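Report on one structure; see the data block that follows.
Excerpt of the complex: some chains, original placement.
Note that the chains are named A, B and C in the order they appear, and that numbering of residues resets to 1 at the start of each chain.
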Amino acid sequence: AYADDGQSNKVRIFSAGSTINAVTDICNLFIEKKMGEITPSFAASSTLAKQIDQGAPADIYLSANPKWMDFLEKNNMLEPGTRFDLLGNRIVLIAPLNSTMTITIDKGFDLAGVLGDEKLAMGDPDHVPAGIYGKQALESLGVWDSVTLKVARSKDVRAALALVERAEAPLGIVYSTDAAISKKVKVVGVFPEESHPPIIYPVALVAGNATPSARSFMEFLKGEDAKAIFEKYGFNVR
Amino acid sequence: MDFSGLTPLELEALRLSLWISCWAVAGSLGPGILVAWILARKNFPGKTIVDGLVHLPLVLPPVVTGYMLLLIMGRRGMVGSWLYELTGFTFAFNWKGAALASAVMAFPLLVRAVRLSIEGVDQGLEQAARTLGAGPVDLFFTVTLPLVFPGILTGVILAFARSLSEFGATITFVSNIPGETRTLPIALYSLTQMPGGEAGAMRLCIISVVVALIAITSSEILAKRMERKIKGER
Amino acid sequence: MTTIRAEKKCVPGYDHENLLDIKLEKVQGNFSVETAFISGGAGVTALFGHSGAGKTSIINMIAGLSHPDSGHIVVNNHCVFDAEKGINIPPEKRRFGYVFQDGRLFPHMSVHANLLYGMKRVKPCYRYIKFDQVVELLGINHLLQRHPATLSGGEKQRVAIGRSLLTSPVLMLMDEPLASLDAARKNEVLPFISRLAGEFSVPILYVTHSIDEILNLADTVVFLSEGKSLAVGGVEEVTSRKDFQSLACCSFLTE
């Protein structure tokens, strides 16, 4: 019943979990416009990268993290010259909607004091991209050391968001894209862009799969229609 | 269940989940019973290693098991590449791979339940069968296996339920591919990654629970019926 | 009384001299069996001894369910076990019928299926005992559709006897087979067993505590104590021994 149709001219895009809304909409639009067939798969950037490395039938890889793109590039799994920094994002400090906390993000701000006994929810700074950026931002602001022990490290940004939505954690660090859509949290501060390396979502064609239909979807991703959708969900299109 | 209320996406995930779980259970049942019997009855050097291997998928985080499957059974994997060249068959990124991942994850549960039952079989009955002319294999199918039925049923239910919820190993091994490997838990994951996906996620949860309840209830009814048959009419 | 139709043209590999030649040694925990007996000619050999004397242990070894440390088991000049020669025929190939002391009916099968279990595994040409005949003899016709769990003690015992008879065995091992049957039923089954030994030359090894059964059924008596055979011989010879009488006699019952 479920044939392995990896050979058909359907384009497969492996895309980071945090892009799920936008990429799903773009794919639907692409299909609606009868420009081709496309199937998106969403999982953690790391999972997808490893799968592509093991020969997964992906044509396009959209990563939330340049590191995993580097990993594939190093293993010669990318079609040379197709890598492109597609999106940008921001990280923000959020709190539950009914929170009365006020806080200004600047050098050495008293995050630890505000947290008290409670936790700061963020993606695991060891591997979740949003967490890595968050840690870098806090470090450059000089407050990381005072809060390391108060960090609840989540499996992904969504889990961190859920902790703040549930008010289990009074503060959290997530992408502005996540904060924009959740109705249960508010943004209490945006981290200065210079406090962390630019947040970049690179995209590339997978080596050997640069079919015309894949290339045309690549172009579509860079086009105006896609841009509108990305921006609707809070991404910066670069 | 009222299928009419389900969206096409939900229906597809449900159908895939059932299809994959059934294959996972069906495929692991035979080997599971065999391994359970060997572990229950035989003593041989290296038994601990076999025992440990069987438990491995239970002990390691699913993501690790999935990654190992990718390394071994993927299209570039040690066994997978060889299998693909020889037969053109591959587990990579299709429903068969999802079934394999489910089967591997559920295997220890199946084996343990069946083994527990086999260890409880009265060997006096097996001796009786031998004096009645049944050889070891004959006896296994006509005496041991029927007596172990409750254990097999428990094993099947555990394995089926475990398959229904299998996520980590599956998504790591065969990714999240709509129509191929996007089972209920993986569709659920996709929804939880989407802000505002809660309602949809809830629906998928309920679907999973209903499916599991149906499976559990029918297994209970089956078990009752068998027991009544064995223990007399009333 | 039912009749037994003879149909034993092709009983396999045995020549019918009806010789039981048994020599067994085995240590079980701190109990050891050490016995040897030969009983020539057709007939019933009674195993007699106090509770715990080793009767069941011996029968289990003969059936092939446990292995002697040394010795041999020869039935009808056919050797099924010899420790020195390394012969050890598995139980399912010995074609010995065994009525266990503890029943051992298959709980997942109807009485009918229990009865057929052994019979189906014997080639038709070897069968000399008929299903209907056994069912009638044992009065279990009305139980055929039932499962063992709800049978009474005596009903189970009768089914167990029937099940082993229906394998048309070349040797019958019977461990107190009639212990919980009423006298009327015993009176039907005992002559049948007697004739099995006589007409079909099937040797029977019979464990009993009943002196009546020995006197009426046995041709040879093996008198066991603590795993050793104290005496082997004809009924009169053994039953006249002092130690036999002190174990078997009925001082209270006949006082």
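Everything below uses one rule, namely that a residue touches a chain if its C-beta (ideal position, glycine included) is under 8 Å from a C-beta of that chain, and two chains touch if they have at least 3 such contacts.
The shown structure was predicted, so the numbers you read here are calculated from the model rather than taken from an experiment.
Written as a formula over the displayed labels, the complete complex corresponds to A x1, B x2, C x2.
In this text, only the chains that are shown with their structure count from here on.
Taken as a graph of touching chains, this assembly is arranged as a line, each chain contacting the next along an open chain of partners. A centroid comparison over C-alpha atoms places A as the chain most distant from chain C.
Inter-chain centre distance (chain B to chain C, centres taken as mean C-alpha positions): 47 Å. Separation between the centroids of chain A and chain C, computed from CA atoms only, is 80 Å.
Under the contact definition stated at the top, not a single residue of chain C touches 2 or more other chains.
Those residues of chain B that touch chain C in the shared complex are 122, 124-125, 127-135, 138-139, 142-143, 146-147, 149, 229-233.
Those residues of chain C that touch chain B in the shared complex are 63-65, 90-92, 94-98, 100, 102, 104, 106-108, 117-118, 121-122, 146-147, 149-150, 163-164, 167. Residues 16, 19, 63, 67, 70-71, 74-77, 90, 92-95, 171-172, 175-180, 189-190, 192-196 of chain B touch chain A in their complex.
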